[in-house]
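Supplied in structure tokens, the structure appears directly below.
Here the complex is missing a single protein chain, while all its other protein chains stay put.
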Amino acid sequence: MEILYSLEKSTLTIFLIGELDEFSAVNAKQKLDQIISDNKPQTILFDLSRLSFMDSTGIGVLIGRYKTAKALNGKVYVKNISRSIDKIFLMAGLYDIMPKISYKEQKNEIH
Amino acid sequence: MEILYSLEKSTLTIFLIGELDEFSAVNAKQKLDQIISDNKPQTILFDLSRLSFMDSTGIGVLIGRYKTAKALNGKVYVKNISRSIDKIFLMAGLYDIMPKISYKEQKNEIH
Amino acid sequence: MKYINQFSLSVDAKSINEGFVRSAVAAFCVQLNPTIEEIGDIKTAVSEAVTNSIVHGYKGKDGQIVVTVGLCEDGKTIEISVQDFGVGIPDVEQAMQTFFTTSPTDERSGMGFTVMEAFTDDLLVTSEVNKGTLVKMKKLLGANGNEIDNEQL
Partner (left out) sequence: MKYINQFSLSVDAKSINEGFVRSAVAAFCVQLNPTIEEIGDIKTAVSEAVTNSIVHGYKGKDGQIVVTVGLCEDGKTIEISVQDFGVGIPDVEQAMQTFFTTSPTDERSGMGFTVMEAFTDDLLVTSEVNKGTLVKMKKLLGANGNEIDNEQL
């Protein structure tokens, strides 16, 4: 898996690219924690448009990163979720802690 | 595998799409012979731009269709060959009976 | 159970192989012309079972995972089994409860079996302590209206 990010004002957009499973999770956790604590964003926006696969290991990874962000008083959102990953988000109740956001909402609410 | 074709003057362009292997060969042979004998083209141009896979079974399929075409006094050319299929063509000496043709040559020579 | 087409594979229990197993199962299912959603469901369910064998069954130690996939006589139902010969599960019923996990410190969600259940049409887990675990899943790949009959094979 590849992780890219961009910081705009205090919003950190993180692109998860490829497959998030047990194999890629260890590195992903480390790298994400590093990026978050380096940038101390007020808002984290996970862009999943290029995440081609995620299973329940990914739930753990995302909840863990939510905790990292919260400890720094940050909020977490997600966008561009594919249908099968959406099913996993719903099942795990992930949207309760990291709401899905559209482009429009992003412009109005976050900044 | 999917087979599409277009007839322009007496040139029949045949697009081989997908994978040409032992599994797809039986249907491909039948369909190609049908198309060739229905249209009796002077020139057959195999466009392999969308052929994603071919093994030595495909050599037999193409030589067989070359014979069908020759029996009807037609000539056979190929174009848009990927690197790995090119290797097979070279190995089997297929270009000797169905030369590779570029877009420019096609305009000048065939019509 | 008689299958009209099948394969079985045995692979080292290493997490680097998860993607391979998912892709292999998906490549076999392609003959049924499944929808993208059906293929996604199968990949996810298989991934959960394989992860469990690696993480819980063998706890990261060496071992083999055996995956079998069969196409049923109706030409549209796929049966998948994932088997390991690891530590086994003492209480399967408890293990299958949503959010139950024995590795919370590892950031595991306890959602693995729940995902398998949701993404397939049938799930059966049998396990014996110190012998290993066998997960059987069934999925109907009928949404595209394609089925294979024995004559085509």
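Note that the chains take the letters A, B and C in the order they are written out, and that residue 1 is the start of every chain.
Note that in this section contacts are C-beta pairs under 8 Å (C-beta built on N, C-alpha and C of every residue); 3 or more make two chains touch, one makes a residue touch a chain.
It should be emphasised that the depicted structure is a prediction, and the values quoted were computed from it without experimental measurement.
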Chains still shown that are in contact with the chain withheld from the display: B, C
Omitted-chain contact residue, chosen from C:V30, C:V129 or C:A143: C:V30
Touching residues on chain B - with respect to the absent chain: 19, 21-23, 29, 53, 55-57, 59-61, 63-64, 82-84, 87-88, 91-92
Footprint left on chain C by the chain that the document does not show: 5-12, 14, 16-17, 19-20, 23-24, 27-28, 30-31, 148, 152-153
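The rule is short, and it goes like this: only the chains that are shown with their structure count from here on.
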Inter-chain centre distance, chain A versus chain C - centres from mean C-alpha coordinates, in Å: 27
Whole-Å gap between the CA centroids of chain A and chain B: 49
Touching two or more other chains - residue numbers and ranges from chain A: none
Sites on chain C at which at least two other chains make contact: none
